[in-house]
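One structure is given below, represented as structure tokens, and several questions about it will come after.
Yeah, one chain of the complex is gone here, protein chain that is, but the others are all in their spots.
For clarity, chains are labelled A, B and C in written order, and residue numbers in each chain start from 1.
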Amino acid sequence: MLHLTLFLFFGAICVAGAVNLLVQRHPINSALSLVAVMASLAAEYLLLGAEFVAAVQVIVYAGAIMVLFVFTIMLLNAGEEERSKGSRVAILLGIPGVAIGGVLVAWTLLRHSNTAAVPMFALPGDPRAIARLLFHDFLLPFEVTSILILIAIMGAVVLASKPEAVARGPKRED
Amino acid sequence: MSITTFAIISIIKSIAVIFVLLTAVAYSVWLERKVSARIQNRWGPTRVGPFGLLQPLADGIKFIFKEDLTQPYVYKTLYIASPIIAVVFAITAISVIPFGNSITIGSITTPLQITDLNIGLLVVLGITSMGVYGVALAGWSSNSKYSLLGGLRASAQMISYEISLGLSLIPVLILAGSFSLRDIVNSQRHLHWNFFYIPFGTIAFFIYLISAYAETNRTPFDLPEAESELVAGYHTEYSAMKFAMFFMAEYANMVTVACLSTLLFFGGWLGPVFGPPIVQSLLPVLWFCLKVFFFMFLYVWVRWTLPRFRYDQLMAFGWKVLLPMAIANLVATALVVAWRA
Amino acid sequence: MTPNPYLWLIPVLPLAGATINGAFGRRSSKKAISAIALVFCGASFAMALWIASGFSAAAAPYYFDLAHWIRAGNFQVDFSFYLDQLSLVMLLVVTGVGFLIHVYSVGYMWDADGYYRFMAYLNLFMFFMLTLVLAKNYLLMFIGWEGVGLASYLLIGFWFTKDSAAAAGKKAFIVNRIGDFGFLIALFLIIQHFGSLDFTRVFAAVHSLPPETEGTGLLTSIGLLLMVGAAGKSAQIPLYVWLPDAMEGPTPVSALIHAATMVTAGVYMVARSHMIFERAPGALTVVAVIGTLTALFAATIGIAQTDIKKVLAYSTISQLGYMFMACGVAAFSAGIFHLMTHAFFKGLLFLAAGSVIHGVGGEQDMRKMGGLRKYMPWTFGTMTIATFAIAGIPPLAGFFSKDEILWMAYASPHGSWVFWLIGVITAFITSFYMFRLWFMTFFGDYRGAAAGDAHVHGGHGSGHGHGEPHESPWVMLGPLVILAVLSFVGGWVGIHHKFDFFLSPVFHQHGVLEIKVATAAEEATIAAMEKLELTLTAVSVAAGFLGLYLAWLLYHRRRDLPEKIAASLGGLYRAVANKYYVDELYALLFVQPLVEGSTAILWKGVDQSVIDATVNNAADSARHVSDNVRHMQSGNLRSYAGWVAAGGAVVIAYMVWMGVR
Partner (left out) sequence: MVPLSYYLLLSGILFGCGVLGFLIKRNIITIFMSIELMLNGVNLSFVAFAAHWHALSGQIFVFFVMVVAAAEAAVGLAIIIAVYRTRETLNVDQVNLLKL
């Protein structure tokens, strides 16, 4: 009962945040509602026992990635969203598509709603066990991912630096 | 132990800890004023109470009764929310910090810590990493150029230094083999403090200390509130209790950093223990407080000794010096530990 | 003895050399290039010697599986090597002669452009040739077979800026393709009927089949097709036309590839497949007839050639004919014996000819030589040994091997006096044209160009200001001397059929074929046979000396006679001098129809109006369709997202529907 209550509470925050992200017109409000979604998702992870994932979710997603978003919004001083009419396809095809897909998925899930129940703290995500998996079984993906992120860092530096700075090279400083 | 006693004990512990923390925050302000005055060959606060000891109280009263100005051009919700965000996260971080071994009163034995999580360190990091929102949003929602610049600086600086801070902690985790702060302290028994694990622990400590100073926006990294260029940085537009909240958040963060330094590198509450049982359980708390006090003092000492960095120097130092050093130190520690094992 | 586990190094070492030189040679010094080429090739030779020293007949053959290659059901082909007496002989000949020619090349090619290329190609050739020789299955052998063809093509066309060299390379390649076509079909037949390409398995399967004494069957077809392949590689009628042209390549190449090793691959292949041929007498007869005819035919062309290398080229074809004659009468060990001695003296002849060409500044026309005996004594001495060896004068190497072939041609159950007679006539002609070459080159007076009028040959010899002919450097003479010694004594291993006995485990292990001499019970018969053998030997030696006398008479004593004889023979002489117009005939019969047919039907008909039209129409329609569809790509991100969302909905709907159903 406690489990269900907590699940519903944080789930409600999640959904409210997600909907708020859509409704808000200023990007910074959207960003903050996304932070709320992420934080309550971390709580959901905790309910599932994945404490390490929850901590990383907070540190990486809420604490780093979203700060980056907020930072960019502040840097570009992004204002409220304009209501331009750019795409008929998105309205006529995309939204019905989402609606149909969502309804189908929800229908399928609810048809099987009582088959499997997950207890609270079902699978403790012990850091040791996770480390063993990550550095033994998934070592190659791990290393590949680290190369990916290295490339991403370099790409970000090249992309975001001013075009003249890239062309001029790092030598001159005038 | 029934759930009721557990709840009662937890509530008591929380209240006690928060009270102590807030008092510590208030008196670190006093400490700062006093020490800075001595460094500059002045007296500092002397009027209110003996040695000016009641000055924090007077300050608090003043803050409460000052006019709370909310400018018409601010983004109101966020403007109000951001100091609360800052102070809440700053205070929450204390909840997993252990400050003593355990205490036995009657038949009840309880650890001297609000809650012991086996990912305690990660929780602290996560909570402090959320604290940046308070600063950044304050800067943005004030809708003023000084505040915005301060907020931008703060978020960039905190993201940058968070990396080397995290990396500098990993050698400690390798040595202790646990995320739990209690385990980390227990692994440093018999003066095997991580700081004395030469050279890796020492290097890690200094990297941690420097990064932590930058994280808490303290001199020599107080660019976000550099008064000579940005008036007061991100809290330029704040006054009265809202301003006080930022103030409290800053000092609470300092306390957290001091606690972490003590726990991770200086053996936490470990120290000579003797006497009757009640003394035996309270002496560690004393050692812990002394060590934390030393770090608080160090904060002030550094603030009034070192000049401020320039912004490009700050970024270059973080990315080009600290980060490579932290990575190298981490790799070296891992190799040595693996080799010994 | 355990099999030597490093056998695989023998082919791989030259490959390493080729790789290093090919990759880095352009920027390396010539000394480094030479060192790498020689070290890797020499190491291979040393390995071969080492393995030979540890070789014991009792343990042969050895198998070495290096790696898996093709595994498809029951059919499997691996990178595996096979070492028995036959491949050991080939191994020693190839690495030994190959190494000597490498050494020689350092001197001969030193000034050539693309020296590193040459050395890399030579090493590459060694790799493929050794693969061919050591292969344990037909497919690996085929790899080596094609590889040596490739190396040969590259080296013939080494001076590729010269049209004739490039054309000669292409000719060699294309003619070889015809032969390879036969070889490949033979391999397909073998796979179809025996389900394997492994020598041991194929031969074990063949062993259980009865000999196809009358009519033709599977084995005869395979044998004939293999012979087509061998004829292409070993320059036999009708596919011999590429070898004379291949003389466009540098002389060390002619010596190594087109005299000593590669062209004998066909003989080796036939000998290796002796099990098939022994059960297909029809194919065997065809081999013998082709070999005999080629021997005579090429020898007669050799009489009228004036280019020193062309003479040697036709001589090579002729000698290869001898080897096939031996194989054709099922005297495989005699063929291999001649292969070995031929590698020595023909390699020597080519190298000596190269030394002569080097000495006179690139001239190849014998009419412009003469009297070189004085200028280049070492070359003269070694050339003399080689000439006497090929002419079959005892006790040099050629005598033993040729005599054995002739005797086998007569005495073998598959033999006949016709083969013997043609063999002797060929021996006489061989002796005649070789001594003609000898007299024209080394005796009389020097008829070459005067000082300063150096005719620079191909790419070689920039900076060779030529006056007097001169002796070659020692790096070239050394191999000559060693080969001369081998040409002298190399035949002695054949005394009392020792070589036969050495190879007998390979060729007679199934005990099907026995030479009359070996089986005959009656002493009297043996004695009679020996007397007959001595008589026949005397006849062939006499033929050799007769050739010597005639050459001496015509080209030393009475210089005017050849002109007169040529004039009196008229048309016949012109036919011989023009190689019986075979090239022209081939051009008329095959090349021209092919070119015209390709132009009219394949190019204009098929390519332009069918293939091109199809492709163009496809492209056109694609463009028309794209023209209409491209409006979907508006550049608006949200539109794309809309399409993706709709597509996702369709996929979900499909999956749900499948699940419900």
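What we mean here is this: contacts are C-beta pairs under 8 Å (C-beta built on N, C-alpha and C of every residue); 3 or more make two chains touch, one makes a residue touch a chain.
These numbers come from a predicted model, not from an experiment.
Seen in the complete assembly, the chain not on display touches A, C. Residues 634-638, 641-642, 645, 648 are the ones on chain C that touch the missing chain. Residues of chain A that touch the chain left out of the display are 3-4, 7, 11, 14-15, 18-19, 21-22, 27, 30-31, 34, 37-38, 41, 44-45, 47-50, 52-53, 56-57, 60-61, 64-66, 68-69, 72-73, 75-76, 78, 81-87, 90-91, 94-95, 98, 101-102, 105-106, 109-110, 112-120, 122-123, 125, 129-130, 133-134, 137-138, 141, 145, 148-149, 151-153, 155-160, 162-163.
As a working rule, only the chains that are shown with their structure count from here on.
Averaging C-alpha coordinates per chain and comparing to chain C, the farthest chain turns out to be B.
Chain A and chain C have Cα centroids lying 70 Å from one another. Chain B has its Cα centroid 28 Å from the Cα centroid of chain A.
In chain A, no residue reaches two or more other chains under the touch definition.
Against chain A, the residues of chain C that register as touching in their complex are 634, 636, 638-639, 641-650, 652-653, 656, 659.
Note for the complex: chain A touches chain C at residues 86-98, 100-101, 104-105, 107-108. On the side of chain B, the complex with chain A involves touching residues 78, 117-119, 122-123, 125-127, 129-130, 132-133, 136-137, 139-140, 148, 151-152, 155-156, 158-159, 162, 179.
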